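Read through the structure below, which is laid out as C-alpha cells, and then see the notes.
A protein chain is absent from this complex, but the other protein chains hold their places.
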Amino acid sequence: MNPFALPTREAAAPSAPHPEAAPLLEGRNVTKFFGGLAALNSVDFAVYPNEIMGLIGPNGSGKTTLFDCLTRVQHVSAGEIYFKGVDITDYKPYQVAHLGLARTFQVIRVYKKLTVWENMLLSRQWGGLSMRKKFHTPPAETEDRARGLVSFLLLDRVMDEQAGNLSGGQQRLLEIGMALMPDPDLILLDEATSGVNPTLIEEIKDRIRTLNSQYGKAFLLVEHNIHFISDLCSRVFVLNYGQKLAEGSPDEIMENEDVIEAYFGADGGDDDDW
Amino acid sequence: MSVRRIWRIMPLFILAALLMAACAAPAAPSEPAASDGGEQTSEAAVSDNGCVGTIKLGAAVSETGKYAREGKDTRQGYNTWLDWVNKEYGGVKVGGDCYNVEIVYYDDEGDPDTAANLAEKLITDDEVDFLLGPYSSGLTMAASAISEKYNKIMIEGNGASESLFERGFKNLFAVLTPAGNYTQSALKALADQGATSVVIAYEDTAFPSSVGAGAQKWAEEYGLEILGVETYPKDVADVSAIMTKFRDMEPDVFVGGGHFNDALLFVRAAQELGFSPKAMVITVGPSNPKFVEEVGDAANYIIGPTQWEATMSYQDDYFGSAADYAARYEGMWGEPPTYQAAESTATALALQLAIEAAGSLDSDAVRQALNDLDVMTFYGPINFDETGKNAGKPMGAIQIQAGAINVVAPADAAVSELEYPMPAWDER
Amino acid sequence: MDQLSQAAINGVMLGGFYAVMVLGFSIIWGVMGVINLAHGEFVMVGAYITWLLSKQLGWEPFATVIVVFPVMFAVGYALQHGLINRVIDRPYLISLLVTYGLSIIIANATKIIFTATPRTVDTAFSGFWRVGDVTVPITKTIVLIAALIIMSGLHLFLQYTRLGKSIRAAAQNREAARIVGIEIKYVYAITFAICIALTAVAGTLVAPTQPIYPFMGPPLTLKAFAITAMAGLGSIPGALMGGIVLGLVEVLIATFVPGVGTNLGIVSSFVILVVVLVTRPQGLFGGLKPAGAH
Partner (left out) sequence: MRTLTEIWKRYKLGPLVLILLVLFLFLLPLPRWLAPERKLVSNSLLFSLTQLFMLVTLASDWNMTGGFTGYIDFGHAVFFGIGAYGAGVMMAKAGWPFVPALIVGAVAAAIFAVLIGSATLRLKGPYFSIAMLGTFVAMREIVRVLRPITGGGSGLTLPPYLNRPLFYYVTLILAVLVVAFVWWLRRTQFGATLVAIREDEVGAEMRGINTTLHKITIFWIAAFFTGIVGALWAYQNTFIDPDVVFFESRTIELVMMTMLGGLGTVAGPVIGVTVIYWLRDILWSNFLQFHLLVEGVLLIVIVLFFPEGIMGLLNDPSATSLGRLWGRYLGEGPKDAYQSTETETSV
C-alpha cells in the first residue's frame, strides 16, 4: 500500500534537477530590511522542479527570514518572488499555501490544544477557499491520507493526544506531516531534524528521497546537519549576512573557502554539526 | 469540547436548574414569609395594637449601584412612615378594622432588568398588595410596566421624568412634581426680579432631559431669552467647555440639570473660569444639605428647585408640620431628611390615605380613591391628575443664603427673600 | 479667538491631569504586560485619602501627597506580591479579570466605608487669574505643574538610576534581564508599587478639581486605555502628548460644537482610540515594545 496515501502522479519523474527547465520557485533581488538592518540583501535564487536544494548559513544569516518572505509572512522590502511562474510577491500566506508551497518551522508551530489528528486534517483545507465547504465533513481521501502520514511518521499511537503533550521530536514529525497533508509541490523544511533521534532521521531522509523520486516533490531544506544535506541535496545555497555567499553541489560548497571562512571564522568549529 | 464532556457535567447543570427552581418555588401562598432566593429584608415594626391583619407592600430600591445613596434615602423615607403607622398611628384603618403594614424590600442594583424582575417577584411570589416605587425615573419606568401589566397599583415619589406619564398607565401614581415643572417657580421668581436671559445645560438622560425641556418651556413662558442649550453625557468629569461657552454669552441665569456630581462640577467650573451669571439654578444638589457641606461658601446664592424642604409651611394631621417631620426623621436616622426621603414618606402616606378613603384593599377601589384624593400633607398638596401626576403641588425653590437653605419660592411657602443678583466670584 | 485660547487652556489643563493619571497604567502594562483594570479605582483611593486628610485633619490637599505616596506604595508592593505576581506569566485575560475583580472590590469597599455621597476637597489655591479675556484656574495650573514635575522626575528616575534601568531592562527583555542578575520579582514589585503610588497621587491632584465618589474609577480606566493606545506603552513623553491631545480634542469639540459638543467630545476619545489602534498598533509616539503586536 502506498505509505503516504498520495495520489500517484502521472508526471513522476526522476530526481535529477532540470536546470534548463523553468524554476519552480524563483526569487529575484529579494531584499528585507528590519529597521536599517538588511536581513536579506538582493538575494537571487531558484529552486527547480523535482529538486532537493539545501539552504545553509551561519546563525542569523537570514535563512528563516527568507522562508518567511517566501511564505509571505514577511513583506519583502524589494524584489519579486515567483512560484510556478506566478508572481506571489503580494500574495497572502494562505494563497501561497494553496498554490502548493508548504513549510515547517524552526520554532515548532503546531496547534497545541488540538489533537494530532485534528492538526493533520486542518492542514489540508479540503474545501479550498470556499466558506461553505468548511462545514462539510472531510472526504475519505483526506482521512486516508492523514492516516497514512500519521503512521508513516510513527504518530499513530498519539493520534488522539493533544499536540501540546507530544515530545519535541514528535511535534517536529507532526509538523512535517502537516506540511505534507495538502500535497504541495515544494516543501520548505526548516531544521526538520533538530530534536529527532538518529534512527528517525534516517527514516525521514529515506522518505524525502522517496517523495522526491516517486512523487516529484521538490524540497528546500534549512539544515545544520551536514550529512543530511550532503546525502540528499543536489545543490546547496549558502547565505551569509543576508547575502548569497555561494551556490553549488554539496562537495563544491564544502571546499569553498568563503564558506569555510564564514562558518569557522577564527575559532573553528564542529565539522559534523554546522 | 467532546460529547462526553457535556454528559459529564449534566448532573451539575441539572442540580443548578433544580436549585433555581427551588429558589422560586416557595412562592406558595401558604407561606408568605418564606425566605426565598432574593429576599433581603422585610420591615415590619409590629406592635401590640390589636390589629387584625397585615397589608403587605413591596419595594425594590437600590441598595447598591449608582443610586445607592438616593436609594438609602428612599428606604429611610418609607421606613419612617412604616414606623409611624404601625407604632403611633396604630395601623391602617380599613373600614372598621386596622391593619399592620409590612414592606418587603429588594435591591434592584440600579439595574432596570433587575427592577422589573423584582417588581414581578413582589407581585407574583410575595403577593404584595401594593407597590412602592424605586428610586429614579429609569427604574420606575421598568418596574411600572410590570405593575401595569398585573393591574397592581404602584405609587412612587422618586421618578419625575415626564415620559413615565405619557404611556397611558392607569396604575402609576406619583406624589412629586414632575420634572418638566422643576424650574418653574425659580424661573418665575427670577423673571420677576428682572432677569432677561438664560442658558441651560443638562445631562442627556431621561430625567434631566425632562427638566431641560421644561426649563426651555418656562423660560419662554416668562419671557426669558434662551441664549444657549447644551447637553453632556453621564459621568462627565469636565464641564469647563460648556461653562466657557456660556461665559461668553453673558446670560443672567444659568440653569443646570443633572445629578449631585454635576452640581459640584458646575460650581467648581464656574468659579475656576470666572463665570458669574446673576443667578445659578441647579436642579439636583443645592437643596441637599450635603451640597453646602461639600461646596462651602461658594454655594451661597445658588438656587435650586426643591420638592420639599423642612422649612416649608405645609402641615398635616399625621406628621404635623414639615419641621415636625424633619425632627422625627432626624431622630430616627441621625441625619436630616432629604426631599427624596420626604417624598418617599409622602408616597406611603398618600397610599395609606387612599386605602382608608376606599375602606378596602381592593385595587380598583384604591385606584379610584387615589384619583379622588385631594389632601394637604407635610409634603404639600397631593392631587393626582388623570395621568397619575401630582397636579396639585408646585415646585419650590430654595436659595443658599449664608450657608442656610432657605425657601424663596413659591410665595406661599417662602421663608426668605430671593437674593438677586449673585455677586461675581471675585467680588465676594 | 478668546474662546479658542480659553478652550486651549482648558484642554491643556485637562490633558495634564490625563497625562499624570495614565502614567502608572501605561508603565505597568509596558513593563509587566498587565493591563490594570482597577486603575481608575486607585485614582479614586488616592483622592479619598486626600479627602480624609484635608476634611478631617484640615491638611492642605496638595500636601497630602507625602502620605498618599508612601501609603499607596506599600499597598502596591503588597498587592503585587500577593496577587499580581500570580498572573504575570499567564494569558492576558487572566490579568484582565483579576484586576477587574480588584476594581469591584475596591469600589464597593469604598462605598461601604465612605458612602456613595460625592465629596469635594477644598484647597487654599482656588480661584483664577485673569489674563486678558482668558481665565486661568489656579488649582488646575498647580495640577498641570505638578504633573510635569512628576513626569520629569519619573523620566530621570527611569533613565539614570540603577533601579530605573533595571525596570527598563525588564520591560525590554525579561529573560536577558534575569541573566544579567536583575531580581525580576523585586523589580516588578517596585514597579507596581511606584505606579500605584503615582496613580494615587494623580487622585490627590484631581481631588480639588472635581467631585470624588466610589464609582468614579471606570471612566478613568477607559481614558487611560485611550491615552495609552495613542501614547505607546510606558512612554512618558507619549503619555504627556497623548493626554494633552485627548484633553484638547475633548475640550475643543465640546466648545465649538453647539448643543451636543460635550457628548461628542467623549465620543471622540473612543473613536481616536479605535482608529489609532487599528492604524498604528504601536501607538502614535512609540514607547516600549507593544506586547502582542509583532
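Which chain is which? They are A, B and C, in the order written, and residues in each are numbered from 1.
Rule of thumb we're sticking to: a residue touches a chain if its C-beta (ideal position, glycine included) is under 8 Å from a C-beta of that chain, and two chains touch if they have at least 3 such contacts.
Just so we're clear, the structure is a prediction, and the values are computed from it rather than from any experiment.
Within the full complex, the chain left out of the display is in contact with A, B, C. Contact with the undisplayed chain is limited, among A:Glu118, A:Glu203, A:Asp231 or A:Glu247, to A:Glu118. When the omitted chain is restored, the residue from C:Gly76, C:Pro137 or C:Pro218 that touches it is C:Pro218. Interface with the hidden chain, as seen from chain A, comprises residues 71, 73, 92-94, 96-98, 102-103, 105, 109-118, 121-127, 129, 131, 134-138, 143, 159-162, 178, 182.
With the whole complex as reference, residues 1-14, 16-17, 19-21, 23-25, 27-29, 35, 37-41, 63-64, 106-107, 111-113, 116-117, 120-121, 123-125, 138, 141-142, 145-146, 148-149, 161, 163, 166-167, 203-206, 208-210, 231, 233-234 of chain B touch the missing chain.
Contact between chain C and the absent chain runs through residues 35, 83, 86-87, 90-94, 96-98, 100-105, 108-109, 112, 218, 222, 225-226, 229, 260, 263-264, 266-267, 270-271, 273-274, 277-278, 281, 290-294.
Here, only the chains that are shown with their structure count from here on.
Arrangement of the chains shown, judged by which pairs touch: an irregular graph that fits none of the line, ring, star or complete shapes. Chain centres were defined as the mean of their Cα atoms; on that basis the chain farthest from chain A turns out to be B.
At the centre of the protein atoms shown, by the Cα-centroid criterion, sits C. Look at where the CA atoms of chain A average out and do the same for chain B: the two points lie 73 Å apart. Per-chain CA centroids place chain A at a distance of 49 Å from chain C.
We define each chain's centre as the mean of its Cα atoms; on that basis chain B and chain C are separated by 36 Å.
The residues of chain C never reach two or more other chains; the list is empty. Residue positions of chain B with contacts to 2 or more other chains are absent. Interface residues of chain B, counted against chain C in their complex, comprise 64, 66, 68-69, 204, 228-233, 235-242, 244-245, 248, 260-261, 264-265, 268, 271-274, 290, 294-296, 425-426.
Of all residues in chain C, only 2-3, 6-7, 10, 13-14, 108, 111, 115-120, 122, 126-128, 130, 135, 137-140, 209-211, 213, 215-216, 219-220, 250-252, 254-255, 258-263, 265-266 touch chain B in the complex they form.
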